[in-house]
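A protein chain is absent from this complex, but the other protein chains hold their places.
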Amino acid sequence: MKIGIVDTTFARVDMARHAIEEIQKLVPRAQILRITVPGFKNTPWAARKLIVEQECDGVLVLGWIGKTLTDKLTYAVASMGLVLLQIEYGKPIIDVTVHEDESEDPKELYNIAIDRARKHAVNLVKLIRGEDLSKYAGKGLRQGRPDVGPILEDLGDKFIEW
Amino acid sequence: MKIGIVDTTFARVDMARHAIEEIQKLVPRAQILRITVPGFKNTPWAARKLIVEQECDGVLVLGWIGKTLTDKLTYAVASMGLVLLQIEYGKPIIDVTVHEDESEDPKELYNIAIDRARKHAVNLVKLIRGEDLSKYAGKGLRQGRPDVGPILEDLGDKFIEW
Amino acid sequence: MKIGIVDTTFARVDMARHAIEEIQKLVPRAQILRITVPGFKNTPWAARKLIVEQECDGVLVLGWIGKTLTDKLTYAVASMGLVLLQIEYGKPIIDVTVHEDESEDPKELYNIAIDRARKHAVNLVKLIRGEDLSKYAGKGLRQGRPDVGPILEDLGDKFIEW
Amino acid sequence: MKIGIVDTTFARVDMARHAIEEIQKLVPRAQILRITVPGFKNTPWAARKLIVEQECDGVLVLGWIGKTLTDKLTYAVASMGLVLLQIEYGKPIIDVTVHEDESEDPKELYNIAIDRARKHAVNLVKLIRGEDLSKYAGKGLRQGRPDVGPILEDLGDKFIEW
Partner (left out) sequence: MKIGIVDTTFARVDMARHAIEEIQKLVPRAQILRITVPGFKNTPWAARKLIVEQECDGVLVLGWIGKTLTDKLTYAVASMGLVLLQIEYGKPIIDVTVHEDESEDPKELYNIAIDRARKHAVNLVKLIRGEDLSKYAGKGLRQGRPDVGPILEDLGDKFIEW
């Protein structure tokens, strides 16, 4: 298995280190190729390179997004690029983006970043392997935060449909 | 008939179970293929897989969208991917998205999800079959909520154009 | 002439009926093909079908858009799909969209819908015929509302450029 | 030189008349082809026609955009189409859009429209001719308004970098 990782010098946490650790735990012989770019907007270029030139089976993109409207639009534009790559080449790309408006507390942002990077690294391996995730469908899983669970669970499974 | 279903572990309701029930009622011999991905942004990848590799005749995408601007942009980006797939491959894709800002009450969200998934499962079958839906055109049908009906009905059909 | 019409069961007015009436008045022998889909997001799929499989010369898309940000994004995404189809296939597509935030009064929305559908049906025929519309350029024509006219007219044509 | 012009019946000023005047002053033997469409959203279709079927060397698109969020999204969608055409065919397209929220005063809107159309008509000719505009780079040129000039000029060229 050949996995691509794209990350940025803009980010404030080295998420790739954690993602790589997870991948190596799961797939010790995985080949990991990494490209670091300045910011999120260059990640489609790097992801394409990893898929087309390096023939990676999937790519994990680790981004960090500021708080302004400009940052949000940048996020949308680059995400669209990552979706287009998936449509064109058929390889899964998961983007792990940490948004600075997710928390005022840098410690919390740090933890969100690590947790999200680790969990999505595992998710990417599963998508590449074609693992059946349907047993988790609708389970309210979260990356970067604790899982919220399915709504039915909230209601003690006693909830009757209207 | 070969129907693809894409859903997520992010969602808080297992909408696929309900959608599959509807499809099986309508088309007992339908072949149903399902891919569960982590979140809405990976649904174009999965939908493409079901159309290109599995040759599905149509795909139902079941998503769950948070409340923030980031979530809304994610929704737009992935939806654009699903539209692009329809343009490229000519197969119908209906996305059933439940937005957390549709209700503060989890019970209501649950019911919206189930109702929308069921009704759109039926809609997808109709689109694949090429059924003529024009008798319902302009009728104010809704998925996830009761139908609102046509405006003329509101006015007791007595409304005269200005 | 072969004209495609795409409309939705979501809409609260049967705009197609009015559009078809206009087309038949103008081009009695026009062949009209209609596909009704659940909502605006499936209109690119249907428009593509009418252009690629049915070889329509142009398509009128009749949509109805809710008031929320989600609805607005849905509008943008599907509209983008309709623009892409025009770029890919070179056939004109006019979308007639009625937005629920255009009026609080259902009667007014009804009239907007009818007027816009009728006028754009005529516009589509003109685009397909390649009619020269330049004599109306800059004239402030509106669909769904009365024309606002050119600015110069407001000023009694007496306005002198600064 | 073959120049395409696309304008709309929605606009409240006949910008094309002014643009054509400028083009004819600069390139008396230019061939000018014009398509008028109902609204901004149909301009990509017309621009494509002028580039692909009429082999224009560049296109000037003259649009008029309302004040609502719907209008802004429409602007973004059609602009995206014009960017895609430039990427696909390599011909320059300049869009001259006048936004109704640029001024409350119709006279001012009128003047913005004329000035922008005239200046961008000249710009398009320069792009088609491959003229080197680098001597104006960073000069704060504006269309529709007086030039704002470079920041250094504001500061009497005495500004020292931090």
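Side notes on the structure shown:
Per-chain residue numbering starts at 1, and chain names A, B, C and D are given in the order in which the chains are listed.
What we mean here is this: contacts are C-beta pairs under 8 Å (C-beta built on N, C-alpha and C of every residue); 3 or more make two chains touch, one makes a residue touch a chain.
What you see is a predicted model; the values in this text were computed from it and never measured.
The missing chain, though absent from the display, is touched by one residue of A:3, A:23 or A:80; that residue is A:80. For the options D:28, D:90 or D:146, the residue in contact with the chain missing from this view is D:90. Chain D meets the missing chain through residues 65, 72, 75-76, 79-80, 82-84, 86-87, 90-95, 97, 99, 101, 120, 123, 127, 132-134, 136-143, 148-152, 154-155, 159, 161-162. Contact between chain A and the absent chain runs through residues 7-17, 34, 36-38, 41-42, 44-45, 48-49, 52-53, 68-70, 73-74, 76-78, 80-81, 84-85, 88, 106-107, 109-111, 114.
Everything below uses one rule, namely that only the chains that are shown with their structure count from here on.
Considering every other chain in turn, none proves to be in contact with both chain A and chain B.
Centre-to-centre, using mean CA coordinates, chain B is 40 Å away from chain D. Per-chain CA centroids place chain C at a distance of 25 Å from chain D.
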